[in-house]
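For this depiction, one protein chain was excluded, whereas all remaining protein chains were kept in their positions.
Up next is chain A:
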Amino acid sequence: ASTLIVAEHEGGFVKPSSLSALVAAEAITKENRISVLLGGSGPALHKAADHAASSHPLVSEVLVADSEALAHPLAEPWAQLLHSVQQKGGYSHVIASSTSFGKNLLPRAAALLDVSPVTDVTAIKEPRVFVRPIYAGNVLCTVKYTGEDPCMMSIRSTSFSPATEAMSETKVAPITQVDLSFLSEGTIGKSTWVNLTSQDTERPDLANARVVVTGGRGLKSAENFKLLEQLAEKLGAAGLSFYQKVGATRAAVDAGYVPNDLQVGQTGKIVAPELYMAFGVSGAIQHLAGMRDSKVIVAVNKDADAPIFQVADYGLVADLFEVLDELLKKIPDKK
């Protein structure tokens, strides 16, 4: 097998979600020959390429597509890039992460290649047999891809966690520049990137956080979400590293308490942290779809019948503000 990984990078490093794609490639077969495709422009791209070159022992080459046209995550040039690289390389598999970038790009590229991709793979049973959640994660479907090469898939990064020692210091794969002459034709130019407004760029993406503290409509205001932030920080400092983040239900986002990128659920972020604490979250199936694989789930809700308690390891039927107040007082500042 040979696998092309469409990787994302940030600040000169391959993103953790793309490192998960490497784990998935290894799960297809240990004899996999992996090519990592990175695109963009500027020095950060080339630094990320160096990172990719030593990111996994199975990586046999890093393909760098350096162009202003790829500087932003526009699907049109990227799909052409993927189409062109696949035609040249003839890979048996193509993997992207189920990020907003991967979800936007992969189906478009698959249509250009005339193959059906598999969305949101959570387990690989055989090189062409996969498990994926459907119906908001209430059903797991096993599918077999029977079409032509390549077998394309997006993976849930929470299901393929990279081992911390995956970096191979000894083996460094060669880095090759992709020929971009195809970029002058076709759909390029029909879309332009304007801007990205982001409220929180310092903290890790919700999908990779190890502690997630989530609030529902019961939080009542944007102000009160600050209490959850304080709690998340304290929990991080007390136990599980600083990889913590606040999440929210759809209702809380709709009410304008927090930005959309904090939404956990079927169509929002999928998280599987070590610790998930839900305050004032009732537990709609669409929300449970986004967090049911968390290791430890704590739920605090006034309503003893809230469905969230059916998936929680520890529940407190209580006023969330009283519980928050007490937790903030009782959790030590440092370990």
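Some points to look at:
Just so we're on the same page, a contact is a pair of C-beta atoms (placed from the backbone, for glycine too) under 8 Å apart; a residue touches a chain by one contact, two chains touch by 3 or more; residues count from 1.
The criterion applied here is as follows: contacts and distances are computed from a predicted model.
As stated in its UniProt record, the chain not included in the shown complex is "Electron transfer flavoprotein subunit beta", which appears among "AP-1 complex subunit gamma", "RING-type E3 ubiquitin transferase", "Electron transfer flavoprotein subunit beta" or "DNA-directed RNA polymerase II subunit RPB7". The residue from A:57, A:89 or A:259 that touches the chain not shown here is A:259.
When the missing chain is restored to the complex, the residue among A:117, A:162 or A:280 that touches it is A:117. For the chain missing from the display, the contacting residue among A:148, A:223 or A:333 is A:148, taking the whole complex into account. Counting over the whole complex, chain A has residues 73-76, 79, 99-101, 103-112, 114-120, 129, 133-148, 186-187, 189-199, 201, 205, 207, 211, 235, 238-240, 250, 253-254, 259-261, 266-267, 269, 274-275, 285-286, 292, 295-298, 304, 309-317, 323, 326-327, 330-331 touching the chain that is not drawn.
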